[in-house]
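Dumping the structure here so I can ask a few things about it.
With one protein chain removed, the remaining protein chains of the complex are shown where they sit.
Just so it is clear, A and B label the chains in written order, and each chain counts residues from 1 on its own.
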Amino acid sequence: MAEPLIEARDLRLALPDLNARPLFGAAPRVEILKGLSFDVARGRVLGIVGESGSGKSTLGRCLVRLLEPTGGTLRFDGDDITHADTRALKRHRRDLQMIFQDPMSSLNPRHSVLRLVEAPMRLYGVANAEDRAREVLERVQLGGAFARRYPHQLSGGQRQRVGIARALALSPRFILADEIVSGLDVSTQAQIIRLLERLVDEMDLTLAFISHDLSVIRRLCHEVIVLRAGEIVEAGPTAEVFAAPKHPYTAELKAAIPLPDPDAGWLSQP
Amino acid sequence: MVRLWLAGGWLALLLVAAVFAPWIAPQDPLAQDLFLERLPPVWAEGHEPGYYLGTDSLGRDVLSRLIHGARIALIVAILAGGAAALIGSVLGLLAGYMGGWTDRVIGRVIDVWMSFPPVLFAILLVAVLGTGLHSVIIAIAVIDWTRFARVIRAETLAQSRMDYVASAVVIGRSRLGILATEVVPNVLPTILVLLSLEMGIAVIVEAILSFVNLSISSDDPTWGGMIAEGRTQIHFAPWVLVAPMVALFFTVLAFSQFGEGLKDRIDPVLR
């Protein structure tokens, strides 16, 4: 357990500023990630928390190399994949999977549930892809007739289960979950989080879980990093960070969460 | 559902007429008989047996010419529409999916192409290529591919930004594989609808070019040529004009309705 599965050192990303598009020449660049260093340990769940504009989704997309960092290094299982091209990445692709925020837009509406889950396995020539797909669907409690349905025929929670099943299909070594419960009702959210928790236990998954909701992070994640405007303001074991936030921003985030207890004073607190 | 069957039925009828024209047509479409000129259709007084829709000013049977004309209309619709769809969709997919300089080059070409007045462009092309069916088909394809390219480019661009394309990257599918499995199936319904509209347009354009005598020789039966001829006879023999116009109208309508109906039918999202 010495070496972490993912190692980010001084990770940077700058993108052209779309608002300032000059008539000639290159657009000025804006720094979205400003030198982030952290590890994702094997078999652990890392929470990445932040508000809109913190760069948490961008960071996630760098981790699974949908985006190429413009600075620093990113290592997966000891290999430098910071600037790896499509061919060099091929080796790691099946080990770096992702569950998307909006299952409606991340599931091709024209493919059936079975086909969606099967597709990654067929691509890698996994034997008995269909049986394996049904098995994975069973794991996320979508057995039987669900396989033949299309995404628009499912509820929000069921769609997100399909997203999870697809990410699990290749038994990857790392999964990124990007705000996967933010569009769901509380009761559905509870089911999905519990499902994920069980899968982490049973399958010994390594997971990075992006969320704006500190309470969900507290429940699911072993470690947490708190992002603000592209920088890590606080990092550490979740229980410790929550018990005694070191950075005022973490404390502010925590205090802003309305817990379901009546408290008229909460609104007027500074 | 009903419109799919009605439109499909008309197109099937047309197809049968086109394929089996020599056997179905009651008369020789080219045979002139000056003793039988401007015969009225069967339901009017003074008709002759065997000439169901009457004859034109040269005594040629209108129904037989209509049936043979369907051949040319369908050939043009399928070949010209198909060619325009193929060129336009491939370029549109490339531009929308590859982005960067590919997109810029194709985009500029489309802009420039579309700034030519289409009718003038067609006449110019036919003048260069020589009159004849092949140049009509080439002219339509060469002019109208931009309709496809523009719409398909925008649609592809929208599809490429969807998360399911990102998720295909995550599972490690190749760029070409993503285009084939994720993008194309999602733009296919749009291509189909555009194609059906384009086939209707091709039939009309062929008729227009025949009307101004830039299509095939005026003896050969085409709907446009028949309309051009009928125009001069409108006061003596209106049926010569009305019959091809009705056929043209229903055919164009059938193409567009068939496309829409088919899209609703094959699209799992709408089912």
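Quick note on the criterion: a contact is a pair of C-beta atoms (placed from the backbone, for glycine too) under 8 Å apart; a residue touches a chain by one contact, two chains touch by 3 or more.
Methods note: contacts and distances are computed from a predicted model.
Peer 1: Would you mind picking the UniProt name of the chain not drawn here, from "Putative D,D-dipeptide transport ATP-binding protein DdpD", "ATP synthase subunit a", "RNA polymerase sigma factor SigK" or "AAA family ATPase"?
Peer 2: "Putative D,D-dipeptide transport ATP-binding protein DdpD"
Peer 1: Taking the whole complex into account, name the chains on display that the unshown chain touches.
Peer 2: A
Peer 1: Among A:78, A:144 or A:262, which residue is in contact with the omitted chain in the full complex?
Peer 2: A:262
Peer 1: State which residues belonging to subunit A touch the missing partner chain.
Peer 2: Counting over the whole complex, subunit A touches the hidden chain at residues 51-52, 156, 185-191, 193-194, 212-219, 242, 252-264, 266-268.
Here is the rule we use: only the chains that are shown with their structure count from here on.
Peer 1: Provide the residue numbers of subunit B that touch subunit A in the complex, in ascending order.
Peer 2: 162-164, 166-167, 169-175, 177, 181-182, 185-186, 267-269, 271
Peer 1: Tell me, which parts of subunit A touch subunit B in their complex?
Peer 2: Within the complex, subunit A contacts subunit B at residues 61, 64, 66, 86, 89-90, 93-94, 96-98, 100-102, 105-112, 119-120, 123-124, 150, 152, 166, 170.
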